[in-house]
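Just dropping this structure here.
The other protein chains are all here in position, but one chain of the complex has been omitted.
Chain naming follows the written order as A, B and C, and within any one chain the residues start at number 1.
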Amino acid sequence: MQHFDSDYMEGMHPRILEAFERTNMQKTTGYGLDEYSVAAREAVRRACSAPDAEVHFLVGGTQTNATVIKALLRPHEGVIAAATGHIAVHESGAIEASGHKVLTLDHLCGKISAEQVEQYMQQFYADESFEHMVFPGMVYVSLPTEYGTLYTLAELEALAEVCHKWKLHLFVDGARLGYGLAARECDITLADLARLCDAFYIGGTKCGAMFGEAVVMRKGLVPHFFTIIKQQGALLAKGRMLGVQFLTLMSDGLYLDIARHAVVEAQRLKRAFVERGYELYFNSPTNQVFVVLDSIQEERLRLATSFTEWERLDDGRLVVRLATSWATRPEDIDELIASL
Amino acid sequence: MQHFDSDYMEGMHPRILEAFERTNMQKTTGYGLDEYSVAAREAVRRACSAPDAEVHFLVGGTQTNATVIKALLRPHEGVIAAATGHIAVHESGAIEASGHKVLTLDHLCGKISAEQVEQYMQQFYADESFEHMVFPGMVYVSLPTEYGTLYTLAELEALAEVCHKWKLHLFVDGARLGYGLAARECDITLADLARLCDAFYIGGTKCGAMFGEAVVMRKGLVPHFFTIIKQQGALLAKGRMLGVQFLTLMSDGLYLDIARHAVVEAQRLKRAFVERGYELYFNSPTNQVFVVLDSIQEERLRLATSFTEWERLDDGRLVVRLATSWATRPEDIDELIASL
Amino acid sequence: MQHFDSDYMEGMHPRILEAFERTNMQKTTGYGLDEYSVAAREAVRRACSAPDAEVHFLVGGTQTNATVIKALLRPHEGVIAAATGHIAVHESGAIEASGHKVLTLDHLCGKISAEQVEQYMQQFYADESFEHMVFPGMVYVSLPTEYGTLYTLAELEALAEVCHKWKLHLFVDGARLGYGLAARECDITLADLARLCDAFYIGGTKCGAMFGEAVVMRKGLVPHFFTIIKQQGALLAKGRMLGVQFLTLMSDGLYLDIARHAVVEAQRLKRAFVERGYELYFNSPTNQVFVVLDSIQEERLRLATSFTEWERLDDGRLVVRLATSWATRPEDIDELIASL
Partner (left out) sequence: MQHFDSDYMEGMHPRILEAFERTNMQKTTGYGLDEYSVAAREAVRRACSAPDAEVHFLVGGTQTNATVIKALLRPHEGVIAAATGHIAVHESGAIEASGHKVLTLDHLCGKISAEQVEQYMQQFYADESFEHMVFPGMVYVSLPTEYGTLYTLAELEALAEVCHKWKLHLFVDGARLGYGLAARECDITLADLARLCDAFYIGGTKCGAMFGEAVVMRKGLVPHFFTIIKQQGALLAKGRMLGVQFLTLMSDGLYLDIARHAVVEAQRLKRAFVERGYELYFNSPTNQVFVVLDSIQEERLRLATSFTEWERLDDGRLVVRLATSWATRPEDIDELIASL
């Protein structure tokens, strides 16, 4: 029996575990002021070709989204997101709990476009009563999206441009960023993100770390962000645990290497589904595979592996998601393919 | 030049002004503990055939919505509303500012149905990750809706039933309640509202008062609601001003009388539009008239009166709203009709 | 039996009532965009010798405090106030409900000093863990204070200077501002307030209006404050009611005239207390009189008038507050004095 429910089922990449072992009995100061965190921040800046960027390490994705969005928005502002965005659906109202509305746009395979934002802004200011409404203050997109799809560099640049035009912050949720950057179709780099976004984060939890997200922010964007992190309960006391992890991930190209491995295996699995006549629900180029199962296929796949149930279609078929990770063994994919 | 932009353009009903004059130099305690407020609360209870109900007077509609919803929801809960609901669109994010998400349903002429709520709840609990989502804790509807439409008693009873089944609070925004109750098509009474809802309010601001909304709540529903009102900045120091107004409105059937007048005039206007070949956008039986104007009609109407621009349709036609009020003079309607 | 519990026991000044009567049936747009509100804002600016100031009309004091403070503070910031400040004690946690801590200083007769703020700021930044604490972002003082005492111009200038030095906003709660400005001891003017504060308000509710507070803000201080007002439920639909009131109060010196009357009567009462051997608790130069009553005095005063019980001292004596208002009749003061 295999398990492809998600990309956070295993612990941490062995090199991170090894780094924990190596540093465990050292004494350092807390709250991310230690040497490992300092070095990790520097490594992130280098990887992003952004020597001036601010880097902050937080523990998890929902926490990071809520903290960054709260820090960037003023009271009368909300955040534009795809109706399927993580902040819109799967964070138990964390954004609203910090006082801000999520303003949703229809998505196309999990994505929203610069054109949609442009149209939204034009309609907003054309509305007689816009001063009685929530002002859009930010655009939130995920890379990859909830559906494993990717923005192109041109699309991201267009979003950045429309945000600039309307004075909206651009924030990219990179909880699975590695699996996006490592996709063959992806023409976006960390340097592009640092150049185009006000803030984005490099997801650790789902990409080989035990936990951790590295926020990269335009310098000076949020004075005293450290204190806002603390207020949100997002400041790790033993902050060096985040430094050690990101220093490891950023060394020797590890972050992209392990993501690439997951993507290769996922794409191999995807092709096998297609070859065996399964229908894809989204054609994700990353580490997630979305398949539509009829009842026979469903029964067969349930014997082979666990997965995430995405949605039951009106015709009774089931959409499921399988996710590979940095830890996926090729032989497990082989075995799963054999059972399709 | 006429003005039919809204139903809050004039001051207050003359009998309220007269009551202010009569009581002005009296000394009373503040914060709604005075004799007028006590009597007004009793009058509201009587009008609702709800001797045990709690009655609280607040100043305005957005404030009332935010205060009641905050008081009734627990932190993990949100409020279900039509996508066109006032709380969803035109309150500048007041609900989110108090920490709660507005969960929107598609509307039919401003209304949502018990079936939709039932389906939403079934899908919610059927979703594998519902514990990562915002729990629906309340259903919010408006009577009349933003589009001047009405629920039938059967529809409201069905909503109450589905709310009861799923342990959702039912809250009715009655900012224009008078104009709803006074409509010929309306088969709902104040007593029905008190029986079926956990909380609702009798709108004063738009129905003849200078300001004020009377919240009617199931007894014991919210301990210390007084303090929550205070915290929301919604407690009027000279609270008797609310008591004086609602005591007047609840006396001698004034509230419904003045609403009936507005509805009669609006319906007369509506029929005139139809007779002259204008297209209605919504067929509202209350004090609001929604008309679609082609360019010639638009030009003509702009010469005759001001109105609220609702929406520009893709074909270039303009949807406008005209509203009558307790203060509308029949001769003004005559004059407007003559100019159509 | 007299009533001197507070300064908001009567309705509104007759000239305001008259203005309501005169304008009642006029039609205007809502939300403070009407001609009366425009003129009233201009009148406030003129009275403050602040042609560029922004003026906003809100309904009540707690609401105004919460709205201004929320609008001015960033998430990691709190507001410094006297431990006896209205926001610290008597607003049911309205400031905390908007996410911000009230940082209290010991008071001297309701006042705090520039020296205290200076010391607080020095200690704050000297604390190793200040980044784990709430950053002071604003100083809040009341004029007059809760105890009817006054800042001198020199004291206010010193506060403004220390705020400037440490980049703190200075916000003056003027719920009873008239009674302060009208005191013989007061050397502060509206123009001083406009010059020294980032924001302050001219209280209407307690100074002759039916309700209403006029916020005066440094131009450009809070973009889209209108929308924040709306979000806080503090935007009056029939906004002209605020305009009509403040236009009246700002005309022909009415605001100060009626305050002066109240202060004169209160001081007369205060002197009578002293002459008859009563002990003052605070020597307020404004419209509030604070007296310490032994059991005989208490019994006697209870027969003559109602009042607010302030505090029961350990020795059993009772501190009470009596307040005069714009509506206080000299003969009532005479009668009360006769009964002391």
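In this section, a contact is a pair of C-beta atoms (placed from the backbone, for glycine too) under 8 Å apart; a residue touches a chain by one contact, two chains touch by 3 or more.
Because the structure is a prediction, the values reported are computed rather than measured.
Of the listed residues A:37, A:62, A:248 or A:287, the one in contact with the hidden chain in the full complex is A:62.
When the omitted chain is restored, the residue from C:21, C:96, C:118 or C:257 that touches it is C:96. Set against the missing chain, the residues B:120, B:135, B:246 or B:326 yield one that touches it, B:135. Interface note: of A:81, A:103 or A:235, the residue touching the hidden chain in the full complex is A:235. For subunit B, the residues touching the chain absent from view are 70-71, 74-76, 99, 131-133, 135, 223-224, 226-228, 230-231.
Against the chain not shown here, subunit C presents residues 75-76, 78, 89-93, 95-97, 99-102, 126, 128-129, 131-134, 308-309, 312. Although one chain is not displayed, its contacts with subunit A can still be listed: residues 3, 5-6, 8-12, 14, 17, 20-21, 23-30, 59-67, 91-94, 97-98, 205-206, 210-211, 227-228, 230-238, 241, 327.
Rule of thumb we're sticking to: only the chains that are shown with their structure count from here on.
Averaged Cα coordinates give subunit A a centre that lies 42 Å from the centre of subunit B. For the pair subunit A and subunit C, the distance between mean C-alpha positions equals 49 Å. Residues of subunit A in contact with at least two other chains: 75-76, 99, 131-133.
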